[in-house]
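Quick notes on the structure that follows.
Complex shown without one protein chain; remaining protein chains in place.
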Amino acid sequence: MSDHVYKIVEVAGSSPDSVEKAITNAITRIGKDEKHVRWFEVTSTRGHVEHGKISHYQVTLKIGLTLEEE
Amino acid sequence: MSDHVYKIVEVAGSSPDSVEKAITNAITRIGKDEKHVRWFEVTSTRGHVEHGKISHYQVTLKIGLTLEEE
Amino acid sequence: MSDHVYKIVEVAGSSPDSVEKAITNAITRIGKDEKHVRWFEVTSTRGHVEHGKISHYQVTLKIGLTLEEE
Amino acid sequence: MSDHVYKIVEVAGSSPDSVEKAITNAITRIGKDEKHVRWFEVTSTRGHVEHGKISHYQVTLKIGLTLEEE
Amino acid sequence: MSDHVYKIVEVAGSSPDSVEKAITNAITRIGKDEKHVRWFEVTSTRGHVEHGKISHYQVTLKIGLTLEEE
Amino acid sequence: MSDHVYKIVEVAGSSPDSVEKAITNAITRIGKDEKHVRWFEVTSTRGHVEHGKISHYQVTLKIGLTLEEE
Amino acid sequence: MSDHVYKIVEVAGSSPDSVEKAITNAITRIGKDEKHVRWFEVTSTRGHVEHGKISHYQVTLKIGLTLEEE
Amino acid sequence: MSDHVYKIVEVAGSSPDSVEKAITNAITRIGKDEKHVRWFEVTSTRGHVEHGKISHYQVTLKIGLTLEEE
Amino acid sequence: MSDHVYKIVEVAGSSPDSVEKAITNAITRIGKDEKHVRWFEVTSTRGHVEHGKISHYQVTLKIGLTLEEE
Amino acid sequence: MSDHVYKIVEVAGSSPDSVEKAITNAITRIGKDEKHVRWFEVTSTRGHVEHGKISHYQVTLKIGLTLEEE
Amino acid sequence: MSDHVYKIVEVAGSSPDSVEKAITNAITRIGKDEKHVRWFEVTSTRGHVEHGKISHYQVTLKIGLTLEEE
Partner (left out) sequence: MSDHVYKIVEVAGSSPDSVEKAITNAITRIGKDEKHVRWFEVTSTRGHVEHGKISHYQVTLKIGLTLEEE
C-alpha cells in the first residue's frame, strides 16, 4: 500500500434528512466520475433554513482517491 | 439577493438523541426571537457523559439572519 | 479609553462592485441599529457567480461597538 | 440541563491592572444587560502601551448565556 | 466543582451506521479503563469507502475525565 | 436546490490592478473549462513587488461548481 | 538533552482566584502521578459565572514530561 | 534562485480609500528601510469607523525580503 | 507572469525511506497527468507503523499548475 | 492616525511571578531598542517546571510599533 | 477494522541528524510502553541551535494505538 499516490478532491453533498445522508449523497455522486474512492473527511457542516425549519444539511468533504499506476 | 445584510449569531443547542436534533432545537428556539433565519454552520460538536453514557449532545452553530431594510 | 467594554457583532454585507462597497454596506446598515461603531475586521470574502460573471461580493465582518456606561 | 439553548456573545473588557480584572469588567458590564451568564472563554489577550508602559490590558471573551424558555 | 483537575484524552471510535454510534463506541470503550468520564468534543469526522459505499464512520474525540483527589 | 452535489476547486488569479480584477481573471479562466460556477471564497491574498512597486496581486480562491446529474 | 523523548498530556485546572493559580493547581495535581514534568503551554482559558460573578477560572494546558530511558 | 534566504517582516499600512492603497502605503514605507522587497501576503484586513463611516482601512502584511549574500 | 491562472490540486505521496522521497513520488505521478507543475506546499506529514517500525511516510501536498491560455 | 505604518515584531518575555510580569518584562526590554511601542497581542503562554513547581512563565507577544515618517 | 477504538497520544522525539530520525526515536521509545502502534502525524518540527549550528531536531507527533478488546 505504501506506493500509492492519492488525489484529494473536495465536494459538498446535501440531504433534507441527516448529516450521514448528505455525506452518502456526495460519495455516491463522486463515485460516478471517479473510481477508487478510499476515504473522506468532513471539513464543514452547514444547512439552510426556510420558514423556521431546516430544509437541508450541506456537508463538505475532502475525498481521497487512489491514482492508478500508468 | 445581493443587497441583503446578514447578521450572524452564535447559539448552542442540545439533545439526548442526536446531532441533528441538537441543531433543530437551537434553530427552533432562535426562531422565536428572530425572523428570517437563513442558514447555519456547525462550529463545535460536544457532549456530556453521565455514568458512562452520553446524556446529551451539544452543538454550537453560527446562524445567519437577514436584516430587514428600514 | 481603558474603561470601555466593547461588544463584537458579526455581519455580512454585499455589493456587485467591490470588496470595499460590500464592507461599507454592512457598516451603514448596522449603524442604523447600533450607535458607537468603532472598528471592523474582515473574517471572510466570498462571492456569487451567475453566467460566468461575479454577481456580487459578500464580505463577513466582526464589528466592535462601545457599550455605553449605565 | 440538556434542554437549554445558549446564546454566545463576544465582548472585550479592559483594565490597567491585570488580565483577570479585564475579564471581570467585561462580565460585570454584560451582566447589566443580560441575565443568566454561565461561562466565558478568552479568545484574545491584547494591550495598549503608552510611554513604554502598559496602559491597559484588553481581553476578548466569548460569553455563554442561557436563553429562557418562552 | 471548581477544585477538580481534568485529564483530557484523545480517542477515535468507529461505526458502520452513524456518527453518533461511532462516538458511543469510543465512550463505551474508554469507560472500561477510565472512571469519571465527563464530556467529549469531536475533533474530526472521517470515514472509509469500499466499492463506492461508506464502510464505517470514524470520529475522533477529546474526552474529559475528572482526576480523583489523592 | 437541496439535491445538488458541488465540486470545489482551488485556483489563483492575478492582476496588476486590484484584488477584484485578480478574482475576476480567475473566475473567467475557470469558466472556459467548467460550466456551472456558482460561488467563490478567497483563501489568500498575496502579491509580487518589483523595484519597490506592486507588480501584481495574486488571489487564491475556492470555487464551487454544481455537478450535473448523470 | 537531545536524546530525550517527551510525552505530552493535556489537563485542565481551576481556581476561584486567578489564571496562575488554576495553572498551578493543574501542575501540582499531575505531579502526583507523573515525575519529570518539564514545561506547559496554555491551550484555553475559560471560566464559570454564577450570579453575575466569576466562580472560577479553568485553564487547559499541554504538559511535557520526560520519558525515562528503559 | 534556490540559494536565497528570505527575511519575512510584518507591517500594517492604512488608507482612507481602499484595501489596495493601504497595501501600497505599507510597501512604499518599508521600501525606504529595506531593499529587495519581493512579495507580500495579507494576514488581516481591518478598519476604523467614525460617525458611522469608514475613516480608514488597515491591512496587515507579511513581506518577504531577499537577504544579500555577505 | 502576472497573467497566469494557477490551478491547485491536492495529492498524497508515500515512501518507506524519507519525507523527501514521498514528496518526489507524488510530484512524479502527478506529472504524468498534468503539465506545467510549478510549486508545492506540504499540508501534512503522516506515516504508518507496523511491528514497531515505520513502514512508510505519507506526505500530503498542495500542488500549483499553470493553466494554459486557450 | 490613518497615515501611520506599523511594524510588528514578535518577542517572548518571562517572569517567575505572573503572566502580567512576563508581558511587562518583554515590553520594557523591547522599549530599550524601539521607540513608539503602541500595542501588544499575546500569541502563546507557556512555562517551565522544576521539581514540580513553576519556575517561570514565558509569554510570546506580537508588538506593534509606529514607523516614523522619513 | 471498523470496530477498533484508537487511543491517540502525543510525543516528541529528537535527533541530531534528521527529521526522520527524530520521528523514529519517538516511535521506538513509545513502542516500549505501548503495543499496537498504527500511525503517526507530525504536529510540529522544531530544533535547537548551539554556536550557530543545529544541535538537534525535535519533532512532535500524534500517535494512534489500537485499544484491545476486553
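Lettered A, B, C, D, E, F, G, H, I, J and K in written order, each chain numbered from 1.
The rule is short, and it goes like this: a contact is a pair of C-beta atoms (placed from the backbone, for glycine too) under 8 Å apart; a residue touches a chain by one contact, two chains touch by 3 or more.
Source: prediction; values computed, not measured.
Asks: Please pick, from J:V5, J:A26, J:V42 or J:L65, the residue that touches the omitted chain in the full complex.
Replies: Within the whole complex, the residue contacting the unshown chain is J:A26.
Asks: Which residues does chain J use to touch the chain missing from this display?
Replies: These residues touch the chain not displayed: 9-16, 25-26, 29-30, 32-33, 48, 55-56, 60.
Asks: Which parts of chain I are in contact with the chain that was left out?
Replies: Residues of chain I in touch with the missing chain: 19-20, 23-24, 27-28, 31, 37-42, 63.
Asks: List the chain K residues touching the unshown chain?
Replies: Counting only chain K, the missing chain is touched by 18-19, 44-49, 52-54, 57.
By definition in this document, only the chains that are shown with their structure count from here on.
Asks: Tell me which chain's centre, taken as the mean of its C-alpha atoms, is farthest from chain D.
Replies: With centres defined by C-alpha atoms, farthest from chain D sits I.
Asks: Go ahead and align chain D to its copy chain K using Cα positions, then give the rotation in degrees, nearest 5.
Replies: Roughly 120 degrees of rotation.
Asks: Can you check how far apart chain D and chain J are, centre to centre, with Cα atoms defining each centre and the answer in Å?
Replies: About 23 Å, centre to centre.
Asks: At least two other chains touched by the same residue of chain E: list those residues.
Replies: 9-10, 19, 48
Asks: Hey, which chains are touching each other here?
Replies: Touching chain pairs, listed by label, are A-B, A-E, A-F, A-I, B-C, B-D, B-E, C-D, C-F, C-H, D-G, D-J, E-G, E-K, F-H, F-I, G-J, G-K, H-J, I-K.
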